[in-house]
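With one protein chain held back, the other chains of the complex are shown just where they sit.
Showing chain A:
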Amino acid sequence: MTALNPLDVPADPPGPFQPRSGRRGSGFLTEPLRRGTTPSATVGPYLAIGLTWPDGEWAAAEGIAGGFWIRGRVFDGAGDVVPDAMVETWQADPDGRFPSPEDPRGAAGRPGFRGHARAQTLSGEFAVFTLRPGRVPDGEGGLQAPHVDVSVFARGLLDRVVTRIYFADEAEANAADVVLRSLPDDAARETLLATPADDGYRFDVRLQGERETVFFAV
């Protein structure tokens, strides 16, 4: 198959984007893409210009029942706090449903819940206000432990890095989680555990170093 020029736009485009159902399984596909994807680049030091939202930190609305904060810092390989990063989160609601039309079970419409937050680390730490996610199917007949998908962007990161927040006080669910179980050891699992704090949880990200956070290839 020859590579297509991504600028060579067909005059009559095919129908709108429709993801197709795949087979169950956990393998990854390696077949070539018909159209080359656009390469990523760093957000650079000026991300605040384009990516600041007044309501960014609020994955759930202020005052919602059960809401709490997840706060944390991002550290570089020298152990210094990264003050120019952006952390984004995406998660299920407490029933394990997503406010997304891509959820094949139907989009959830829980009032006051967006499921997505975006926070910068200008003050030294990020903060996200949210609800505890419910458990969602793991594709292997079981349920995943409550988790939050996380993207970290920063100057010096040529692509986002992806990790997950799990909750340290969900020991039973964590012990059965297929993703956590696939990690090599408890030290690796521990980098993904948010720990209880006064107004919610703490979760630090270590980009490098002895306790480097487990990052995922998606």
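As a working rule, contacts are C-beta pairs under 8 Å (C-beta built on N, C-alpha and C of every residue); 3 or more make two chains touch, one makes a residue touch a chain; residues count from 1.
Just so it is clear, contacts and distances are computed from a predicted model.
A.B. asks: Per UniProt, what's the omitted chain called: "NADH-quinone oxidoreductase subunit M", "FAS1-like dehydratase domain-containing protein", "Protocatechuate 3,4-dioxygenase, beta subunit" or "tRNA N6-adenosine threonylcarbamoyltransferase"?
C.D. replies: "Protocatechuate 3,4-dioxygenase, beta subunit"
A.B. asks: Given the contact definition stated above, which residue among A:I70, A:V161 or A:L193 touches the chain not shown here?
C.D. replies: Final answer for the missing-chain contact: A:V161.
A.B. asks: Which listed residue, A:V43, A:I70, A:V87 or A:V128, touches the chain dropped from view?
C.D. replies: A:V43
A.B. asks: Which one, A:R73, A:R132 or A:H147, makes contact with the chain that was left out?
C.D. replies: The missing chain is touched by A:H147.
A.B. asks: Could you please point out the chain A residues that touch the chain left off the display?
C.D. replies: 4-7, 9-10, 13-24, 26, 28-51, 53, 76-78, 80, 82, 84, 88, 90-92, 95-96, 98-107, 114-116, 134-139, 141, 143-144, 147, 149, 151, 153-162, 164, 178-179, 182-183, 207-208, 212-218
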